[in-house]
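I am attaching a structure below and will ask some questions about it afterwards.
Moving on to chain A:
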Amino acid sequence: MIKINNVSKRFGKLQVLNNVTLTCNKNECIALIGPNGCGKTTLIKSILGMVLPDEGDIEFQGKSIKNDFTYRNHIGYMPQLGRYPDNMTIGQVVETIKDIRKSNEPLDEDLLQQFNLQQMFEKRMSTLSGGTAQKVGATLAFLFNPSVLILDEPTAGLDPLAAEILKEKIIAQKTKGKLILITSHLLSELDELVTQLIFMQEGNVVFHKNIDTLKNETGETKISKAIAKILKQQTA
Partner candidate 1 sequence: MKMKIVLFFIALLIFAPISKATIIGVGKQKAFTQIKQAIAAAQAGDTVLVESGLYKEGNIVINKKIFFLGNNLPILDGEHKFEILSIKADSVTVKGFRVQHSGYATLDDPGGIKVYDSNFVTISENDLYDNFFGIYIQYGTHCVVKNNTIVAFGKDEQQIGNGIHCWKSDSLQIIGNHVSGHRDGIYFEFVTHSVIWRNISFDNLRYGLHFMFSNNDAYFTNLFKNNGAGVAVMYTKNVTMMNNTFEENWGDAAYGLLLKEISDSYISGNFFQRNTSGIYMEGTNRIKAEKNVFKSNGWGMKIQASCMDNVINNNNFIKNTFDISTNGTLVLNTFNENYWDKYEGYDLNKDNIGDIPYHPLSLFSVIVENNEPAMLLYRSFMVSLLDKSEKMLPSLTPENFIDNKPLMRAAKL
Partner candidate 2 sequence: MNKIIKFVIIDILKNKIVLVYTLLLAVFSWSAFGLEDNSSKGILTLLNIVLLIVPLVSILFSTIYIYNSSEFIELLVSQPVERKKIWQSLFVGLSLSLVFAYLIGAGIPLLLYAEQSVGLMMIAVGCIISVVFVAIAFLGSILSRDKAKGIGIAILLWLYFALLFDGLVLFLLFQLADYPIEKMMVGITATSPIDLARILILLHLDVSAMMGYTGAIFKDFFGSTTGLIIAFTLLALWIVVPFLLSLQIFKRKDL
């Protein structure tokens, strides 16, 4: 569904992505992990067209995303830190995005209700806590039933209850045959979600494997431990 071919990106002197090649198919839930500053967010932003790669190409459903924007109709994106216009209320943000996407499909307002956002529609974004802003981000990502979900640190800043709601939602979507891309530091919470793992370091993809293969290779049942083991093998 998404093919990333030899993508490189520099910010000044810093090589953020170094010849990254990846293929992400539908019906998968992929975790994108790695230390801070390894290029996860840049990779995601490249897929979304927010960052334009210096080299290489990204294909979405077989078509290059260069000079295209319509493909984003199929993507729901939840940013790491939801930054929204200060003057807008939650309601306006939701309405504006609805207006822009002009989706004819029935909307998935599930999260809207579960997060109780409707009662806060009149609140301005500038007055919201980080967690509430995240909730808005999550809601927007799922609202249009997109076939691809890109979630950047989805549970960071959410209270445990909300995090649980979101996790349930992700699992529910996974069963509908979508592609889900998640970045996270909290490896523990990925266990029940992901089917594949991409590990990045200093702009390079270290490996891209199925969880099952990974677990088999390492003999561990927890992702965190499996990764730790691999890293040890590599350094050794």
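These made the cut because all candidates are chains of the complex that A comes from, given by their letters.
Note that a residue touches a chain if its C-beta (ideal position, glycine included) is under 8 Å from a C-beta of that chain, and two chains touch if they have at least 3 such contacts; residues count from 1.
What you see is a predicted model, and the numbers here were worked out from it, not measured in a lab.
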Here chain A stands alone, and the other chains of its complex are listed as 1 or 2; which of them touches it? 2
Of all residues in chain A, those that touch candidate 2 in their complex: 11, 45, 48-52, 69-73, 75, 77, 79, 83-88, 92-93, 96-97, 99-101
